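For this view, one protein chain was removed and the others were kept in their places.
For chain A:
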Amino acid sequence: MMQFMLLFSRQGKLRLQKWYVAHPDKLKKKITRELITTILARKPKMCSFLEWRDLKIVYKRYASLYFCCAIEQDDNELLTLEVIHRYVELLDKYFGSVCELDIIFNFEKAYFILDELLLGGEIQETSKKIVLKAIAAQDLLQEEETPQGFLMIMA
(Lines give C-alpha, C1' and ligand atoms only; values in the text may rest on other atoms or scores of the structure.)
Protein backbone atom coordinates (compact mmCIF):
# COMPACT_ATOMS: atom_id res chain seq x y z
CA MET A 1 0.00 0.00 0.00
CA MET A 2 1.25 3.47 -0.77
CA GLN A 3 1.60 5.53 2.39
CA PHE A 4 1.91 8.94 0.83
CA MET A 5 2.75 10.82 -2.33
CA LEU A 6 4.56 14.14 -2.52
CA LEU A 7 5.09 16.48 -5.45
CA PHE A 8 7.76 19.11 -5.06
CA SER A 9 9.77 21.44 -7.23
CA ARG A 10 13.47 21.54 -7.84
CA GLN A 11 13.60 24.45 -5.44
CA GLY A 12 12.17 22.23 -2.75
CA LYS A 13 8.67 23.74 -2.74
CA LEU A 14 5.95 21.27 -1.96
CA ARG A 15 3.25 21.33 -4.61
CA LEU A 16 0.98 18.49 -3.60
CA GLN A 17 0.83 16.04 -0.73
CA LYS A 18 -1.44 13.09 -0.35
CA TRP A 19 -1.36 10.99 2.81
CA TYR A 20 -2.92 7.56 2.95
CA VAL A 21 -2.05 7.03 6.60
CA ALA A 22 -2.96 9.38 9.40
CA HIS A 23 -0.04 11.33 10.82
CA PRO A 24 -0.04 14.48 12.93
CA ASP A 25 0.72 17.63 10.90
CA LYS A 26 4.03 18.07 12.63
CA LEU A 27 5.24 14.65 11.61
CA LYS A 28 4.06 15.19 8.06
CA LYS A 29 6.11 18.35 7.85
CA LYS A 30 9.14 16.62 9.25
CA ILE A 31 8.87 13.73 6.82
CA THR A 32 8.34 16.08 3.91
CA ARG A 33 11.36 18.19 4.76
CA GLU A 34 13.55 15.18 5.25
CA LEU A 35 12.59 13.53 1.98
CA ILE A 36 12.80 16.69 -0.10
CA THR A 37 16.34 17.28 1.14
CA THR A 38 17.36 13.67 0.60
CA ILE A 39 15.98 13.42 -2.90
CA LEU A 40 17.17 16.80 -4.14
CA ALA A 41 20.67 15.81 -3.08
CA ARG A 42 20.67 12.77 -5.34
CA LYS A 43 22.32 12.78 -8.72
CA PRO A 44 20.41 12.15 -11.97
CA LYS A 45 21.74 8.69 -12.82
CA MET A 46 21.11 7.30 -9.39
CA CYS A 47 18.65 4.60 -8.58
CA SER A 48 15.02 5.76 -8.24
CA PHE A 49 14.50 3.72 -5.09
CA LEU A 50 15.79 4.23 -1.63
CA GLU A 51 15.24 2.77 1.75
CA TRP A 52 13.86 5.14 4.27
CA ARG A 53 12.88 4.06 7.76
CA ASP A 54 10.92 0.87 7.15
CA LEU A 55 9.52 2.10 3.85
CA LYS A 56 10.69 2.20 0.29
CA ILE A 57 10.80 5.55 -1.46
CA VAL A 58 10.23 5.63 -5.20
CA TYR A 59 10.75 8.90 -6.99
CA LYS A 60 11.04 10.31 -10.46
CA ARG A 61 11.66 13.72 -11.85
CA TYR A 62 9.52 15.18 -14.63
CA ALA A 63 10.87 18.56 -15.82
CA SER A 64 10.95 20.78 -12.77
CA LEU A 65 8.80 18.54 -10.61
CA TYR A 66 9.71 15.57 -8.46
CA PHE A 67 7.11 12.90 -7.80
CA CYS A 68 7.86 10.86 -4.72
CA CYS A 69 5.94 7.93 -3.27
CA ALA A 70 6.47 5.96 -0.08
CA ILE A 71 5.47 2.32 -0.36
CA GLU A 72 5.67 -0.64 1.96
CA GLN A 73 8.11 -3.53 1.87
CA ASP A 74 5.73 -5.77 -0.08
CA ASP A 75 5.03 -3.27 -2.80
CA ASN A 76 6.53 -3.29 -6.24
CA GLU A 77 8.96 -0.47 -6.95
CA LEU A 78 8.91 -0.61 -10.74
CA LEU A 79 5.16 -0.55 -10.87
CA THR A 80 5.09 2.41 -8.49
CA LEU A 81 7.23 4.28 -11.01
CA GLU A 82 4.51 3.53 -13.53
CA VAL A 83 1.79 4.74 -11.15
CA ILE A 84 3.66 8.02 -11.12
CA HIS A 85 3.94 7.95 -14.88
CA ARG A 86 0.26 7.23 -15.32
CA TYR A 87 -0.56 10.15 -13.07
CA VAL A 88 1.68 12.41 -15.11
CA GLU A 89 0.02 11.20 -18.29
CA LEU A 90 -3.41 11.94 -16.82
CA LEU A 91 -2.38 15.43 -15.77
CA ASP A 92 -0.84 15.95 -19.18
CA LYS A 93 -3.96 14.89 -21.02
CA TYR A 94 -6.22 16.91 -18.77
CA PHE A 95 -4.27 20.16 -18.81
CA GLY A 96 -2.80 19.68 -22.25
CA SER A 97 0.96 19.37 -21.83
CA VAL A 98 1.01 19.99 -18.14
CA CYS A 99 3.52 22.23 -16.41
CA GLU A 100 4.22 23.04 -12.80
CA LEU A 101 2.05 26.17 -13.03
CA ASP A 102 -1.01 24.14 -13.92
CA ILE A 103 -0.62 22.17 -10.75
CA ILE A 104 -0.07 25.28 -8.68
CA PHE A 105 -3.11 27.11 -10.00
CA ASN A 106 -5.37 24.10 -10.26
CA PHE A 107 -4.18 22.14 -7.30
CA GLU A 108 -7.70 21.00 -6.50
CA LYS A 109 -7.97 19.37 -9.94
CA ALA A 110 -4.68 17.61 -9.39
CA TYR A 111 -6.18 16.15 -6.23
CA PHE A 112 -9.40 15.09 -7.95
CA ILE A 113 -7.47 13.29 -10.66
CA LEU A 114 -5.28 11.55 -8.11
CA ASP A 115 -8.36 10.42 -6.19
CA GLU A 116 -9.62 8.68 -9.31
CA LEU A 117 -6.32 6.91 -9.88
CA LEU A 118 -5.52 5.89 -6.32
CA LEU A 119 -7.80 5.29 -3.37
CA GLY A 120 -6.69 4.52 0.14
CA GLY A 121 -3.16 4.04 -1.14
CA GLU A 122 -4.10 1.36 -3.68
CA ILE A 123 -4.48 1.61 -7.41
CA GLN A 124 -8.15 2.09 -8.26
CA GLU A 125 -8.31 2.49 -12.00
CA THR A 126 -5.41 2.00 -14.36
CA SER A 127 -7.26 2.76 -17.54
CA LYS A 128 -6.42 6.25 -18.74
CA LYS A 129 -9.66 6.48 -20.68
CA ILE A 130 -11.87 5.65 -17.74
CA VAL A 131 -10.17 8.09 -15.40
CA LEU A 132 -10.37 10.91 -17.91
CA LYS A 133 -14.01 10.10 -18.52
CA ALA A 134 -14.72 10.34 -14.79
CA ILE A 135 -13.00 13.71 -14.57
CA ALA A 136 -14.82 14.97 -17.63
CA ALA A 137 -18.10 13.90 -16.06
CA GLN A 138 -17.27 15.95 -12.96
CA ASP A 139 -16.43 18.98 -15.07
CA LEU A 140 -19.65 18.57 -16.96
CA LEU A 141 -21.63 18.57 -13.71
CA GLN A 142 -19.96 21.82 -12.75
CA GLU A 143 -20.58 23.54 -16.03
CA GLU A 144 -24.23 22.59 -15.97
CA GLU A 145 -24.75 24.08 -12.60
CA THR A 146 -22.53 27.14 -12.66
CA PRO A 147 -23.52 29.59 -15.33
CA GLN A 148 -22.10 32.35 -13.16
CA GLY A 149 -18.56 31.15 -13.88
CA PHE A 150 -18.52 33.34 -16.95
CA LEU A 151 -19.97 36.33 -15.15
CA MET A 152 -17.40 36.10 -12.40
CA ILE A 153 -14.59 36.43 -14.86
CA MET A 154 -16.21 39.52 -16.31
CA ALA A 155 -16.77 41.04 -12.89
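Of note:
Here is the rule we use: a contact is a pair of C-beta atoms (placed from the backbone, for glycine too) under 8 Å apart; a residue touches a chain by one contact, two chains touch by 3 or more; residues count from 1.
We take it that contacts and distances are computed from a predicted model.
Hidden chain, UniProt protein name from the list "Large ribosomal subunit protein uL18m", "OLC1v1022327C1", "AP-2 complex subunit alpha" or "Methionine aminopeptidase": "AP-2 complex subunit alpha". Seen across the whole complex, the unshown chain contacts chain A at 1, 14, 16-17, 22, 24-25, 29, 43, 45-51, 54, 73-74, 76-79, 81-82, 85-86, 94-95, 99, 101-102, 104-109, 111-112, 115, 119-130, 134, 137-139, 141-143, 145-146, 148-149, 152-153, 155.
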